[in-house]
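For this view, one protein chain was removed and the others were kept in their places.
The letters A and B name the chains in turn, as written, and every chain counts its residues from 1.
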Amino acid sequence: MNEGLKEKLEKAFPHAAITSMRDTDYVVTADKESVLSLLAYVKDAGFDHLTLISCVDWIDEGEFELVYILSPYMKDNEQISGNEKINLILKTRIARGNPAFQTVTHIFENAEPYERELHELFGVHFEGHKRLIPLFLERAYDIPPFRKDFDTRRYVKEVFDNIPAIQDIKA
Amino acid sequence: MRELELYFGPQHLGMVGNFSITLKAEGDRVLKATANPGYLHRGFEKLMEYRTWIQNFPLVCRINVVEPDHVEMAYAMAVEKLAGIEVPERAQYVRSIYLELARVGSHLFGLWAYANMLGFDTVAQWAMYHRDLVLDLFEELTGGRVYHIYIWPGGVRRDFPKGFKDKIVTTLHSIGGCVPDYDAAFFNNAIFHKRASGIGKIDQRRARELGATGQVLRATGMKYDVRKVAPYAAYDKVEWNVPVRSDGDAYSRIWVVRDEMIESVHMIFKLLDCMPEGEVFNKPPNPFKWKIPRGEAYARCESSRGEFGAYVVSNGEDKPYRVHFRTPSYPHGLIILEKLLENANIADVGNTMISLYVVAPEIDR
Partner (left out) sequence: MAMPSILGPFKTLRFLFEKPKTLRYPFERKEPALRYRGFHLNDWEKCTGCGNCADICPNQAIEMVEIPDMEAQPGQKNERPRLDYGRCCFCGLCVDICPPGSLRLSRDYFHIHFDTKTFTFIPKDEKTEKEKFLPPDKYSILQASLAHRKQDYEGFASDLDFSLFEPERITMPELGAEERKMSFVEQVLGYDKESARKEAARCLECKLCEEACPAHLKISDYVRAIYEDKPADSLKTIFKDNPIPAICGRICMKHCETACSLSIRGEPIAIRWLKRYVADSILDYKTALELSPAQPSGKKVAIIGAGPSGLALAYFLTLQGHHAVVFDAFPGGGGMVRIGPPAYRLPLESIDKDVNHMASLGVEFNFNTRVGSDISFEDIMKKYDAVYLAIGTSQSRSTKVKNADKCMLALDFLRKSKLESGVVVGKKIVVIGGGNVAMDVARTGLRLQKMQYPDEPTEIKTVCLENGDEMPASEDEIRESKEEGIAFNPAWGPKEVRLDDGGNIAGLLCMKVKSVFDGQGRFSPSFYEDQELFLEADTIIEAIGQAPDFSFIPQNLMSTLEFTPRRKVKVDENGQTTITRVFAGGDIVNINLDAVTAIADAKVAAEGIGKIFSKKTSG
C-alpha cells in the first residue's frame, strides 16, 4: 500500500487497525460500523475490484468474521501502475448469535452472489440484499453447513450409511 | 405475447457442464435469466477443514476439472505464504511451464466446447485431439492425465523426466502448425464471425463493475492479467504480451483466447530456453506433524478463465481452519451472464454462456 493511503485511512477511520502483513497483502481490521464507509472510501481510492467476500466462523470466540478482499483494476488500459498487485484484506467481526450485516451490493454490484452464498452456507443475513435466496443447496439444514458446529462426518454417516451396498440390492 | 419459463440445462446441447439457467422468455426474447448453480456443489472448502495441508492437494484439483493446475497453484501459493516456504528457482520455471501447458490444454477444451456448441464439429474434434496431446505431456510429467497433483508447497512433485523438454517442443510445434487450419475453419470463418460478433457484448465500465477478469475483461481492452500485474512463478523472467481486443463481445473473447494460446506457447519456449538447473522441491515438514502458525493469506494466479484466488486461514493446526476459493467463473457465470442474457435471443444463450468461459464446478466448488 502506498504510504499515503495508509495514513489517510488511519486518519479517516480511527477505529480501523491497519496491520501490514506481507509485501502485497494488507490487512485492515475495522469495527462493523465503519466497514461500509471504508469500502466506499477504498473504492474511490482505487481499490475498485472486489475479489472475494468470505466468512470465517470463529466459534470459540462466538463471532463471524466477514472478509472483503479488494484489489485495484488498472487505471490505464495499457500501463501497469504497480498498485494492482496489492490485496487489501478488510475484516470485521459480527456476533455469531444472530448474525446480520449490511449488504454492500450498492457499492460493489458483484457482491450479490457472494452475499447469497454466505447467507446460505453460514446463515449470515445481509440487510438490504434484494435476492437473498438459496444459491447452491437443494434443501435447508438445521445448522448452515459451513459453520464449524456442522459436523460433516456425522452428516455423511447419517445420510449415506443408510444406503444399502450394491451387492445387497442385487440379492 | 405469453411469457414462458424455460429451463436451459443441465441437460441441454448448448450447455457444457452441470449448470442450468432458468429463462423467462417472451417469444424468442429472453426477459430475465436466473443462473442456477449447485449441481456440483461438493462442499470442498468444508471438506478441506477435515484434511491435513498435504492431503488437500488431491482434493483441490477437482475444483476445476478442465485445468486443475491453477487451483493447485493458488492453494500452494497461499500455503507457502502462510508457512513461509521458499520455492527453488528452477521450480518456479517448471511451475510456469506447467501452468502455461495447462492454459493451452484448457483453452483447447474451451475451443472444443464453443465450436461444438455452435456446430463447428470439425474444429471441435481437432481441439479435443490437440488437447489430448497436451494431456500426454501431463501424463509424462506427472503420471496423471487429468488430475495432476503436481504442484506442492515448496516446489513441484517431480523434476522433468529425461527428454521432456524436446517432447514439449515437438508437441507444441505440431499443435502450432495447425493454427492456419484453425484460422481458416473457425476464427476467420465468415459464418463464425457472423454468429459471434455482437453477442454477449459488455463494455469495460460494466465489466469492471461486475468484477470481470480474464478474457471477459481483456476483450474490452484492459491489459489486466495477474501474471503481469502481480507476477508469480517465473512470469517476470521472460518477455511476453497480454493479448487484448476492444469490442467486448463473444467474437473478441474467443480471439483473445486464440491469441493467448499462441502467446503461451511462445512463452513456454522462452521459459524452456532460460530455465536454470537445480533443485525443484524444497521439502515441507513431515505431513503428520506439519502445523502452520495462525494467520491468513490470499494468493492469486491467472487461470485460463481469469483471476483464481485462494483465501486460506490457519488456526495454528495441522489442517486449514477455513479455505475460500475465488474462482473467475463465479462472477462471470452468476451475474455477468444474467445481465448479458437480458433481452438476448434464446438462440444466443449457449453462445453467450460458453463465450464467457463458464465452468460449473468452479462456481459450485
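Keep this in mind: a residue touches a chain if its C-beta (ideal position, glycine included) is under 8 Å from a C-beta of that chain, and two chains touch if they have at least 3 such contacts.
It should be emphasised that the depicted structure is a prediction, and the values quoted were computed from it without experimental measurement.
Trainee: Consider the whole complex, including the chain that is not shown, and state which of B:84, B:161, B:276 or B:293 touches that chain.
Mentor: Result: among the candidates, B:161 touches the missing chain.
Trainee: Out of B:181, B:203 or B:342, point to the residue that touches the absent chain in the complete complex.
Mentor: Checking each option in B:181, B:203 or B:342, the one touching the absent chain turns out to be B:181.
Trainee: Name every residue on subunit B in touch with the hidden partner chain.
Mentor: Missing-chain contacts on subunit B: residues 51, 54-59, 122, 129, 136, 139-144, 147, 149, 157-158, 161, 181, 183-194, 255, 281, 283, 285-289.
Simple rule for what comes next: only the chains that are shown with their structure count from here on.
Trainee: Could you put a whole-Å number on the gap between the CA centroids of subunit A and subunit B?
Mentor: 22
Trainee: Which of the residues in subunit A come into contact with subunit B in the complex?
Mentor: It is residues 21-22, 24-25, 27, 48-52, 54, 56-57, 67, 69, 73-74, 77-78, 80, 84-85, 87, 89, 108-110, 112-114, 135-138, 145-146, 150, 152-153 of subunit A that touch subunit B.
Trainee: Taking the touch rule as given, give the residues of subunit B at its contact with subunit A in the complex, in rising order.
Mentor: 37-38, 41, 43, 45-47, 50, 81, 204, 208-211, 213, 217, 221-224, 228-231, 244, 295-298, 300, 307, 309, 311, 313, 321-322, 324, 326, 330-331, 334-335, 364
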